[in-house]
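Excluded from the complex is one protein chain; the other protein chains are retained at their positions.
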Amino acid sequence: MSTFGDLAERIRAPMAGPQVSTRRLLLLYLPSALVVLAVLLPVAYLILRALEADARSWNVLLRTSTLRILANSLILTAAVTAATVLLSVTLAWLTVRTDLPGRRIWALLTALPLVIPSYVGAYLAASALGPRGLLQGILSPLFGIDRLPSIYGFPGAFITLTLLSFPLVMLPVRAALQRMDPALEDSARSLGQGTWGVFRKVTLPHLRPSIAAGALLVALYSLRDFGAVSIMRFTTFTRAIYIQYESAFDRSSAALLSLVLVAITMLLLSLELRSRRDGRRYSSADNGPGKHARIQLGRWRWPALVLCAGVVTLALVLPALVLAYWLLRALQQGPELTGTLLAAGNSLVASSLAAILVLAASIPIAVLAVRLPGAWSRWSERLAHVGFALPGIVVALALVFFGIRASRFLYQTLPMLLLAYLILFLPLAIGSLRSSLLQVPSILEEAGRSLGRSPLEVFRRVTLPLVRPGLVAGAALVFLTAMKELQATLILSPFGFTTLATEVWSSVSEAFFARAAGPALLLILVSSVPMAYFVLRDEPA
Amino acid sequence: MAAGALTASREGLEAGFIVGIVLVYLRRISHPQGRRSVWVGVFAAVLASMGLVACTQQAPWETVDDPAQSGSLVIYSGRSESLVDPIIQQFADATGIDVMVRYGSTSEMAATILEEGERSPADVFFAQDPGGLGAVADAGLLAQLPSELLSKIDSRFVSPDGLWTGISGRARVVAYNTETVDPDDLPDGLEGFTDPVWKGRIGLPPTNASFQTMVTGLRQVWGEEATRDWLEGILANEPIFYEKNTPTLAAVGTGEVDVGFVNHYYLYRFIAEEGESFPARNYFLPDGGPGSLVMVAGAGQVASGENESNAIKFIEFMLSPVAQQYFASSTFEYPLIEGVSTPPGLTPLAELNAIDIPLGDLADLRGTVALLQQIGYLP
Partner (left out) sequence: MTHKDSIVQLHEVSKRFGQYPAVEGVSLEVARGHILTVLGPSGCGKTTLLRLIAGFEIPDHGEISIEGRPVAAPGIFIPAETRRVGMVFQHHALFPHLTVEENIEFGITELNQMERTNQVQHLLNLIGLPQLHSRYPHELSGGQQQRISLARALAPKPAVVLMDEPFSDLDADQRLRLRDQVRVILKQAQTTVVFVTHDQEEALFMGDDMAIMRHGRVEQEGNPEAVFSSPASTFIAEFLGQAEFLPAIVVDGGLSTELGFLKQKVDLAEGEQVQVGFRSDDLDFASDADGGSMVLARYFRGPVSLYRIRLGSGRLVHSMQPHFRTHKPGTTVRVWFEPHHVLPLFQDGRAVPTTQTVSDSERAVSSAD
């Protein structure tokens, strides 16, 4: 296999003494291999289970209805990806390049929907916008509207997923816009291009790598989402997988279907990688001196504000209002704080540790991808994404399978849960670390080495401080995603280790909405803190 | 508790002093950049200590060798914490056993036990419905329950091979919206709902185990053909599918649908939350057909668990008058032993005209799932 050949060649580098390659081996190749091995555990589990599949399971896979569901999933994914890209690029451009009033606030608010778990968001959307939900209740006496058009099915799933996941694209695009050398756009303008022309011909191509990276995350997110689509009653492939576990208790069929998901993930990954290769031309035009001229919006200010306000209302205000309503009811009933506070503490600990662990694990892979491109770095980056598209239950069961056989001691302890988080969330950290690393020219590292410092020391004293924004962004992203995680936490956490997410789920599933409001609100607030920090601090003054 | 708090506050105070001194010193030597390192250190220290606590939680199978201790018990519960935690706590307090519960959905817990196989640390599997118990029993992972235990409860509510027992009962009902439906207009049996007059007014949760169990019952009583016809007839009335019983009943309440096929006890939950004015009520089908099925939530002892006697104690306790009374009054479910009064407002079991289908026949969901998938209720 060419990767091993590549690896062997590096070890055998002509004239190189043992010092150079051993260090690289220990610090980069070995850790990245270990991480990839961990991420592949679910795939190994799936293959094992799939091998047990009988004819019936294969039937399940190849039925027309299954294929129809697959088409559903792909259509939803494509639609959500397209919509998020459109929305994100518009919002990013508005908040970075123009003179939109209240830019910084919009920047923060439009990043926040990411903190809302999809099962909460969908539930809130359904209660708010359902045919006889809160909105209808408000409108009914005013306008005599008996039933709102149903948002269930594709429309509801599409809206919910778009509104909750678009920050995944918007954040990297904003960062890229801020970094871009103003000379590019200025020279285009001086050559006679209007605002739209500049955007289309100069800005947009430059943004392609960040758009592609974010779009990949959104696509995988919508593929694997279960909470929103089930509440919105849109049958996706992931739902089909769940039904196999839930109703048929058929793990082999579920495994077969999951492997299809893995295959689709790999396909999406190669698409993104291909688009990224073209984008490499543009990375040298970053960090130019000078500030960007603000584009005057003029009349367009009003539609822009309406857009921002609309998005924020739908994605943040509406859910917050519904939650507040439930919270009021809860307070009337008498709040139960102790359980929630304990869960909050657990959530914080688990998510923070997850953020640190995932970040550390992403470092070797990101460094390899940027500094030592080759077959192995491409493959390790690709494989690292496999876990992100898998439903939490698959990853959890895989770790149950291996965990209980390989290390009973660690089974159902926090480290194993953290391992699940690693497998599930690794790509979130890799993306932001990669783009930060790309901005640290290797010449700085060479300068450090020429001054007598070992590569590790140079990494610590030069590279790490310079990629700190990317590290913080990655950590924040992993933190808030881990806060929302439900499935793996239920199955793998230590006994009595409740998190805010499990608290919310436990109450909502038994229709104790008032009881869910407190943990849900706390979940959203706590997740918002790191997000606010890293969105605001990177703003130009 | 107080001692711990005292130690914590004393140590906290000391730590606070040290941090304060360092910060002041940094300011003195004009090295303000160092402050950030201090805060990072504080954060890391807090995280590390909390993490250490979490990581050193004792795993349940590390048995305590002290004979004075009553031992421990590991329960995997598909029943939600908000429902059963009080009664489990009662059990723990009464016996002094260290009870560790993992909460999740029944199918998730079943899948976990199946995946753990013979290494499973679980002692008891407490399930919401027989399907999960059946799957685990079929894999040979449940241990035979002692006959004295099984004798406490009507054999209707026990699995035929004695591998698991019902603990509380739930009846299938048709919930209806009181504002739009007159109970006299409701049909006597399930077949009546295939009438086109119900078009667009029905809600049901096809992925829910209770619904599937009911359909299994239909197959048992009516046979495959008739069940298929009924399912297709209902489908022709364009029912709205929901994820679970709870959203179905919520939809009945808001008027999104007029009737819903749910379990009886959800209504009481809603009434408790929203008050008597909640515009929905239960309708028990009078015809005694399979629509009047009474199902059970139950438990079984997982064979690989290490606390066998504690597991039996637990199941015994769940079948005791104390626990059964709890189910009747707090979760509004039917008690399954004699001598416990039915929750107020519920038609007593005896009067329910419930159909008599052996539970064992109801545990096989695979065929039902296949049927539902064929017709289009399930993807």
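The letters A and B name the chains in turn, as written, and every chain counts its residues from 1.
By our rule, a residue touches a chain if its C-beta (ideal position, glycine included) is under 8 Å from a C-beta of that chain, and two chains touch if they have at least 3 such contacts.
Because the structure is a prediction, the values reported are computed rather than measured.
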Contact list for the unshown chain, restricted to visible chains: A
Touch with the omitted chain, as defined above, among A:448, A:470 or A:494: A:448
Contact set of subunit A toward the excluded chain (per top definition): 13-17, 19-20, 441, 443-444, 446-455, 458, 461-462, 465-466
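Keep in mind that, in the parts below, only the chains that are shown with their structure count from here on.
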Chain centre separation in whole Å, for subunit B relative to subunit A (CA means): 31
Interfacial residue positions of subunit B with respect to subunit A in the complex: 47, 50-51, 54-55, 57, 59-61, 74, 80-83, 100-105, 107-108, 110-112, 114-117, 119-121, 131-132, 135, 207, 209, 212, 240-244, 246-247, 249-251, 254-256, 266, 269-270, 273, 365-366, 369, 373, 378-379
Sites on subunit A touched by subunit B in the complex: 65-66, 69, 130-133, 147, 152, 230-231, 233, 235, 239-240, 243, 245-251, 329, 345-346, 348-350, 352-353, 356, 393, 396-397, 400-401, 404-405, 408-409, 411-415, 487, 490-491, 494-498, 502, 506-507, 509-515
